[in-house]
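Could you have a look at this structure, given as structure tokens, before my questions?
All protein chains of the complex are present and in place, except for one that has been dropped.
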Amino acid sequence: MKKILFTLVAAIMLVGCTKVVDDGKVNVVTTVGMLADAVENVGGDLVNVDSLMGPGVDPHLYNASAGDVKRMVGSDVVFYVGLHLEGKMIDAFEALGDKAVAVSDGLDKKKLINADPEVFGGAYDPHVWFDVDLWSEILPVIVDKLSELDPENREVYELNAKSYLSDLDSLNNWVLSRVSELSPEQRILVTAHDAFGYFGKAYGFEVRGLQGISTASDFGVKDLEVLIDFIVERGVKAVFVESSVSPKAIEALRQGVESKKWNVEIGGELFSDAMGDANTDEGTYVGMVRHNVNTIVNSLK
Amino acid sequence: MEFFTTINSVYVMIGSIALGAMCGMLGVFGVLRKQGLLGDALAHAALPGIAIAFLIMGERILAGLLLGALVSGLLGAFCIQYLVKATKIKMDSAMAAVLSVFFGFGIVLLTFIQRLPSASKAGLDTFLFGQAAALLKIDVILMSSIFLFTLLVVFIFWKELKMFIFDSSFAAVLGFRSRFFEILFMTIYVLAILVSLQAVGVVLTAAMFITPAAAALLWTKRLLSAVVLSVVFGSISSASGAYVSIVAEGMPTGPVIVMAASVIFLFSFMFASRGGIVWKAIERYKYSKKVNLENLLAKLYRDTESGVNKWQRSDISLIMLWRLRSNGYINSGNEITLTKKGLVSGFKVVQKHRLWETYLVERMNFSHDHVHRDAEIMEHLLTDDVVEKINSILGNPKVDPHGKSLKMK
Partner (left out) sequence: MIIVILATLTCALIGNFLVLRKLSLMGDAISHAVLFGIVMAFFIVGTLHSIWFFILSVLFAVFLGFIVQWIVERVSISRESIIGVVFTFFFALGVLLIVQFAGNIHLDTHAVLFGSVEFSVFERFVFLSFDLGPKSMWTLGAVFLLNIFLIKLFYKELKITTFDPNFATSVGISPKLIHYLVMFLTSITVVTAFEAVGAILVVALLVVPVVTSYIFNKRLNFMIGYSLFFALLSSIVGYLFSVYFDVSVAGAVAFISGVILCFVVILYKMFAYEQTN
């Protein structure tokens, strides 16, 4: 009886293996949408990009599905951010060996934000894509890996990367110019989570979140009041919601501020760990950044 | 008040007290029906409803999601009840089963949704659960209303609810509409749970429906007192928790309230009248005190049988001297003598000892060298009535198996 079961199981496992698309293109699997966008821009027509986490999927809250494994195993390369962003999948990446590439490897560690290095030996904030300039530094990693797999097209990749890089450069400049429309005192970003550290650092914003970036984090009334006082004192005009947080927290914040005779708006939704709908502007990295910055600047002016 | 610097602290304080009261009251019924953890179960069971609501609406509209959660939660509660009624599955297993199956289904739906191209689906599972520090006016109103409504229902139907909780089979025999109360209670309970979930999240909900009630049940077994006490405990925990989170930074309101409630539980556990360890320890201590005193009295009496009537102060410890004196068993002076009362009390202990030995030997066929140990214990436990009975059963014996007298000199 047991033998039959065993063979049955083995058969199922074998059947479960996918046939990989073999059209001469490089098969890439990425984790977060921002990364997929980058790879698409570098690879262009030469790659098939399959993104595990589509629009609106928060990598912290991501639940794996059965097909993900097949996709990863069957691909030529898996790009992920690293720095523990895709926490649950670390072991998978390690097991994939060379096939899995952390794009954050290409970043200079000194440029990264380190939370409390003395206390915990340093755990980096992984939300690196909010700093456009920093983000563009992942491109060489992508180029190198793609070229390794597809050496003939190395020049194409390098060219694409260059072009995308210049897009990102202009984006960065654009951000800088938009941001300069705000006076330094106005550059305060208040959100529910603490995810915009890199944004703040790169573009001169003071960033305040209601609770830490840990998944189990929570806040107390005093913490809320401290933030309320901060908003009132500094005359912050708008606070921002992130898609994955209960709107109640922000609403409580707003009402608290109101009770102190100050008005703060909900400045709009920011994309924090995920991007917008596919086929829309916000569904691309550039579009997402634009949306965020426009939302922020317009509300704070 | 200096203390309430923002409107938030007011809402949180009032809201959490209302929550504590509401949960405390319903919690007693829940715990007695072994459904204390229904809060946790429903929080998990609501997931598929949320996912389906999202799929139908295509967007994240709060009201719709809440409705989905409500339907799914009620369905889950119904399934639990059905399982318990229809099979021999127990309440806790039913809850665990429904919890995990529903939740599993919810996850299945979520992973399916993940693949869809729309962007507003992030964090559907956590989106619905609020945080205690973010209580708003609407929450306060909602929770107070439910509390008052429940209070009303409980007040009106007190007798019936009591019967329903404690003896539903008996009630059914009387042709009593226990079905009706079943549904009534479950509906209110589930509603309260869901309101609490969306206001303060899973863990606080689970805790507040159980811990204050459990603590109250440690103090009393009577339903009315338990409910009142539970409401008090619930409110105090919430108030203290809210207070701490209002004055100190880095003290998330929900967890702190749970801490407060747990402290009350701990305190109750240690001191409360029935199961409390402290109480038991006190009882043990009182018992050993009694034993020591009686042993001393017995010894003194036996001494008088050998003709000794006086004892030196140094023969007896200070504490025992004090105890003997305060009970009126001795006359103190430079030398100690027994009072009449002391003599009689001493005799009683000795009599019990010897009588028991007699009983064991004559009626139970023990040999007389096996009975001493037993009698050492029983001499402190036998009451006067029992001694009389034994005396008459044995036909008023004059001596025990060792030849010692059973009558007082």
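All chains are identified by letter, namely A and B, in their written order; residue positions are counted from 1 within each chain.
In this text, a contact is a pair of C-beta atoms (placed from the backbone, for glycine too) under 8 Å apart; a residue touches a chain by one contact, two chains touch by 3 or more.
Because the structure is a prediction, the values reported are computed rather than measured.
When you scan B:L55, B:L75 or B:V108 for touch with the missing chain, the hit is B:V108. Of the candidate positions B:I52, B:L83, B:L142 or B:L296, contact with the hidden chain is made by B:L83.
Of the candidate positions B:A207, B:L324, B:L338 or B:L406, contact with the hidden chain is made by B:A207. Which of B:V256, B:L300, B:V371 or B:L406 touches the hidden chain is settled by the complete complex: it is B:V256. Note that of B:A199, B:L218 or B:V371, the residue touching the chain absent from this view is B:L218. For chain A, the residues touching the chain absent from view are 5, 8-9, 12-13, 16, 60, 63-69, 84-85, 87-96, 115-116, 119-121, 123-126, 194, 211-220. Residues 31, 34, 36-37, 40, 83, 86-97, 99-112, 115, 203-204, 206-207, 210-211, 213-214, 217-218, 221, 250-252, 254-256, 258-259, 262, 265, 269, 274-275, 277, 280 are the ones on chain B that touch the missing chain.
Following the convention adopted for this analysis, only the chains that are shown with their structure count from here on.
The touching residues of chain B, counted against chain A in their complex, run 5-9, 11-12, 62, 107, 110-111, 114-123, 125-131, 133-137, 242, 244-256. Chain contact summary for the complex, chain A toward chain B: residues 53-58, 61-65, 218-226, 228-229, 243-249, 251-253, 255-256, 258-260, 273-279, 282-283.
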